Structure formats: C-alpha cells, structure tokens
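All protein chains but one are shown in place.
After this line comes chain A, so read on.
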Amino acid sequence: MSETEPTTRDATGTVDARWLEAPCAALTVDPDGMVREANAAAVSLLPQLRTGEPLTRVVPWLATADGTSAPFADVVDGRTVEAQPVRQDDGSVTWWLIDVTDVRSVRDELKLEQARAAFLSEASAALLGSLNLLRCMEVTGELAVGRLADGALVITPAAHGRFQVVTVVRDRADSSRSTLLRFDPDEVPGLAEALQGFPPVPSRWIDPAIAPSWLTPAGFGDVGSIVVTPLPGHGIPAGALVLLRRAGCGPFSEGEEATANEFAARSGLAMSAARMFAQQAAITETLMRDLLPPRLQHVAGVEYAGGYRPSQDSERVGGDFYDVHPAVDGTEETLAVLGDVCGKGLEAAVLTGKIRSALHALRPMSGDHLRMLRLLNEALLTDDDARFVTLVLASVSRIGSDVRLRLTCAGHPPPLIIRADGRVEEAATSGTLVGALPTIEATTYETRIAPGETCLLYTDGITEAQGGPLGRDQFGEERLQRAAAECAGMPAEAVVERVRMLAAEWVGRNAHDDMAVLAITAPRGQHLTAVGGHGRGRYTA
C-alpha cells in the first residue's frame, strides 16, 4: 500500500489522499483507455494493475465493459468482483470495484435453501390434506416429479403378494397411474429393505442396466440414474420411493439427495397416517354396521320409514334406535320398535345394540307386549353396564286395505295416529320405563289405520328441541301434533322427512338431543276408495 501511494499521486497530482486510502477499490481510466490512477485497494485486488498502461492489457475483463451504465461483474482469481462505473466530465471513467464473492455465495445458498424450504412446505401442505392412501401416493409422485426427478414410482408394501404402485412421469398429463403389480422386490437392490421399513436403510443408487423392466415407465426413454429411497412411517413401513432421471440429466447433487430424503420422510408420515386411518375406518365401519339405523322399506303391505339424527353431527349413532322385524312365516304380525336409551354418543349406541338384539330374540313373544317388556327388564337389571330405556312396541298386520296396530309404550311419549281427515290422536297407552325397577306395568292400545293414515313414533329429542325463531322455545308436543295434522294422506317417507325437517329448522344451530322418528303408514294407491272407514275399535289390555 505504501509502495503504490507515491506512484499514483505523481501520475495525476489531483489525487485525494482520502480516495487513495479508501477501503473500496477504485481506478480511473482515461478516454483513450489508459489507466490514469488506481488506489491502494485496487492494486491489492488486481496486482497486475499499473497506471499509464492500457486497460486492455492490465485488466482485460474490465475493458470489455462499456462503462456507460450498468454494473459489470466477473470472476477474478476465484473472487467475484462487481465493477460500478462513474463517468467524469473529462470523459474519463472511474471504476469502483467491489468484492461480492461472499455476498453472492450467501445469496445463492439462501436462494437454494429458500427453494428447498418452499418445496418441503408445499409438499407438507399437499400431503397433509388427504387421508386417502392412494391420493397421498399420487401427491407424493407428482411432487417428486415436479422437483426431484423425471419419473417417480411410489410403492407400498405388498398386500396378498401384490404391490400398489403409483407411477408419475414428468410432462405427461395422464401420467399419474396406479396399478397393482406382482414382482420380486429383491430384483431391485435396496427395495426389499426399503419396503420392510426396518432397520433404516439409506437411499440407494442402482445401475439402470440391472433394473427390471417394470421399473421404467412406458415411453420414459433412456434412464440415466435411479435412486431407491425408503418412506419411513409411524412404526409401520409406508413404502418406497423410486426416483428416475433421464439419461443426460446428471445425477443427484448432495443437496438434492438431502432434499429427497427429507421429502421422503414427510411423504412416508402422510402415507402411514392415511394407511392407519383406512384401517381404523374399516374397523369402525364393521363395528358400526349393526349400530346404524336400518334402511326401512315396505313390509307385508305396510309402509315404514325412519329418520335419525344423532345429537352430535360428527357421530353417526346415539342413544335412540328403531327397528322393523318382519314376521317370520307371513302370518304373524310385523314388530316395529322405537326407543331411547339414557345417554348419548357411542356408549349409548352400544347399549342400543344390546337392546335391539335382545328385542330381536324376544320377537316370538311379541303377541304379549307386556311379557316381552318384562323379559327385557329382567335382562337389563342383571346387566351391570345397562342403563334404562324407554320404548314403544308396535305389532303391525294388514287387515284388507287397513292396517291393525297394537301399540305399547314403556315410559315413552305415546305414538301419534294421523287420520286421513287431519285429526291427530295420541295412542292411549302408557307404561313404566324398562331397566330401572324390579317390576313394570304397561297397557296396550289397539287401533286400525285406513289407507293414507299414519302411526308416528318419535323420541323426545324432537319435542324437547330448543330453538325456534327466538331461540328459546321448545318444539313441543302441540307443534308436533300440528305438523302431523298436515301430514294426513302423505307417504311414510314424506311424513318422516317433514317432521325431521321441521325439527332441524327449529333447532337451527342449537345443541340438541338424539332425534328419531318412525312412520307406519297404510299404503294408498289402488286402495284409495277405502279411505274413510270409521268405527275403529279401542281395546285396552
């Protein structure tokens, strides 16, 4: 520094010491291309720099810049130097040279890191969305192809000897294909271990020449490199990811491989969560099947329709239930039941399952409702888990175009009989609830309904629904009876739908109890002329 100082000062005589000792390299070039002056920092950055020499000889790369506007950069001895020109009045140009090597490399690394983070974040978001295994596999394949490879195969461990394989190829619209394949995983080095999930194995490069043909998607072209990466899951292996690059694309860099591994970890977690969800959902569905309300239809010339709404929308079952048991040999009565177990949710539903099975077994006794209820009472009293239940039994048989009903309530709101002319009667039956007291009593009511008339069984979840336009009124029996009156002559499904809809609109967003309705209707149709029969008998047992 001290050596060059006098030289430059001599050359111009106008040099400012502050400029000379500035920490930033600078040099001035005359209009004829000769280096007029250079400061200490410039000389130390560009040792070959000499004043009075043509720029083309001492700093050839800088001489190629036009020196008018934009900054100009080049790599000098492994350092990236940015040159910023300042044009002077006398036609000379002062170049300010800045060493940006570190800034640039940090910036490049940051860009790479940001891209990596963005990719992984995008991948996580896309993978988190679905709990469907096949969709997770498709998403995994599509993400891999979008960023890591030209082709990807997502393979899950075999079920019954066959592997689910999703193949995705870059730039092919229809590329996401799922197939079930039968193959020997040992054909692909590292694949068997990756699919086993444990012990953990690293990604493995394999020679494209020894890869089996099924590994290369149709029309993919020449394979340049193949890497097999395990997809780790929650304790259970999620599968393996095979990434393919076309010939000439170059292998994976260290950074790319790290990204691929991290991506594989996320995909694996998503896929194993989806797999667990599918297993749990299948178990739930199987166990739930018998607890769900049955699908009702016409039985022995009588219409039945049921509607059910659990107290929680997220649930599918609850403490209310209904069933229709057809007569076995066609001569007996059909037995319809609707009931309400104390409690809500799955626990109550499990108890309804027990009661429904018990009632099914007791069906041969249905000629005597009270006897049936007493047997059920004894069974419930001896079961430690059981709570009490209220219910209605309805024995139904067709007499000509009419339908005969024997109705017995056990601690339950009495059914409503909707007559063809819009009158609504309460069935005159009452009794004690079942499962709470050692002895129970109940009376049976018998009636007939003509075509178009309906017997409506319901649980108190309907009548006790809180809501209405002011949000504070109970739906109530009176309102239900008025609604029922409008349903005269309607098919069973329409009656049920109407009652459910009114209750749902009444309750709005408020909390509510389980709600169940069951309509037993004498069909209209050809028997329309029979409407209007009077003189129904009333018998009280």
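Following the convention adopted for this analysis, contacts are C-beta pairs under 8 Å (C-beta built on N, C-alpha and C of every residue); 3 or more make two chains touch, one makes a residue touch a chain; residues count from 1.
Definition applied: contacts and distances are computed from a predicted model.
Asks: So which of "ABC-type heme export system ATPase component CcmA", "Probable peptidoglycan glycosyltransferase FtsW", "Cobalamin-dependent protein" or "Maltose ABC transporter periplasmic protein" is the UniProt name of the chain that got left out?
Replies: Answer from the record: the omitted chain is "Cobalamin-dependent protein".
Asks: For the chain that's not shown, point to the residue among A:88, A:132 or A:179 touching it.
Replies: In the complete complex, the chain left out is touched by residue A:132.
Asks: Based on the whole complex, identify which of A:82, A:332 or A:493 touches the chain you can't see.
Replies: A:493
Asks: In terms of residues, what is the contact footprint of the unshown chain on chain A?
Replies: On the side of chain A, residues 125-126, 129-135, 139, 274, 277-278, 281, 309, 313-314, 316, 452, 468-473, 486-491, 493-495, 497-498, 500-501, 504-505, 523-526, 528 touch the unshown chain.
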